[in-house]
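Up next is chain A:
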Amino acid sequence: MAKFFYMGGYGFYVWTAYGIAFIVLLINVLIPLWRRRSLMRDLARRQRRERGGNDSTT
Partner candidate 1 sequence: MSSQDAPVTAAGPRRRRPAAARSDALRAFAGLLRRDLVLAFRRRSELANPVLFFVMVETLFPLALGADNDLLRAVAPGAVWVGALLASMLSLEGIFRSDFDDGSLEQIALSPHPMPILVGAKVLAHWLVTGLPLILVAPLLGLLLNLPQSAFAALVLSLLLGTPVLSLVGAIGVALTVGLRHGGMLLSLLLLPLYVPVLIFGAGSVESAAQGLPVVAQLYFLGALCTGAVVLAPFAAAAALRISLE
Partner candidate 2 sequence: MHRFISQWASPRHFYRLSGKLLPWLSALTIICMLVGLVGGLYFAPPDYQQGNVFRIIYIHVPSALLSMMVYVVMAGAAAVNLIWKIKMADVVARCSAPLGAAFTFLALVTGSIWGKPTWGTYWVWDARLTSELILLFLYLGYMGLRAAIETPETAARASGILALVGVVNIPIIHYSVDWWNTLHQGTTISFTTDNISTSMLVPLLFMIVAFMSYYAVVLMLRMRCEILDRERKSRWVVQMVEGG
């Protein structure tokens, strides 16, 4: 197992590269997911406000 992480002495390079790749790929997935959630929340809030305004008797 340790030999796997050691990578024949190149462990630092291999795992840094893979680590950065993992982070970049993960961030790119999380950004649209997060944006979607905040977008839906924002749209829901706006629609509630508009509906509330339409229902009011003023």
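The candidates were selected such that all candidates are chains of the complex that A comes from, given by their letters.
Definition applied: a residue touches a chain if its C-beta (ideal position, glycine included) is under 8 Å from a C-beta of that chain, and two chains touch if they have at least 3 such contacts; residues count from 1.
Predicted, not measured: the structure shown is a model, and the values here were computed from it.
Student: So which of these touches chain A in the complex, 1 or 2?
Tutor: Contact with chain A is made by candidate 2.
Student: Inside the complex, what are the residues of chain A that reach candidate 2?
Tutor: Going by the criterion above, the answer is residues 4, 7-10, 13-14, 16-18, 20-21, 24-25, 28-29, 31-33, 35-36, 39-40, 43-44, 47.
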